[in-house]
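What follows is a set of notes on a single structure, which appears directly below.
With one protein chain held back, the other chains of the complex are shown just where they sit.
After this line comes subunit A, so read on.
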Amino acid sequence: MKIQTLTLNAALSTALLLAGNAHAAEFNQVDAARSSLAFSSKQMGVPVPGSFKRFTTQIAFDPAKPTAASTTLEIDLASIDAGSKDANDEVVGKQWFNVKAFPTAKFVSTGVKALGGNRFEAIGKMTIKGQTRDVVAPFTFKQDGASGVFDGGFVLKRMEYNIGEGPWADVSAVANEIEIKFHVVANAAKK
């Protein structure tokens, strides 16, 4: 009995130590199942929500050293849900994402700025459909137990990436501005 209690105590102490370590550690194990990538387009003034079901994120973020953080995001564009079946069939096509030629979109960070408090800013390059543009994405970081939760977003101008060519270049029907929102949960590395 006594030995068992001691073992339990030891186990608890180890767990607490690990948790204590995690507090100052780098969050770099992305939990894909708890992360999401959503967007909202405006069609004739109507906000239409959408999301990407498959994307992979790499994150290395230590709240103690945010400027050393880095992230990459790769989106499987064919996994889009643009709000309706018609729209899903349309946006994978040539005039929109042209997923046959450009199956993925990619964001690679070049730096992270601390904005004070739990607010940060990821700066980097976004490549969609062969077009690379600078992106600045403000986000917040919150620690939730052993997990780090990143919430942020930015406005993407679709015409900068030729998303929606031909008749779809008419931004009075589908607005140029697409609101992107990401929610990423990452755990600290196990030692």
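Heads up, the rule we're going with is that contacts are C-beta pairs under 8 Å (C-beta built on N, C-alpha and C of every residue); 3 or more make two chains touch, one makes a residue touch a chain; residues count from 1.
As a working rule, contacts and distances are computed from a predicted model.
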Per UniProt, the name of the complex member that is left out, chosen from "Response regulatory domain-containing protein", "Cytochrome b", "Long-chain fatty acid--CoA ligase" or "Glutamine ABC transporter permease protein": "Cytochrome b"
Option touching the unshown chain, where A:33, A:46 or A:101 are the choices: A:46
In subunit A, positions touching the absent partner: 43-49, 83-84, 86-87, 89-90, 167-168, 170, 172-174
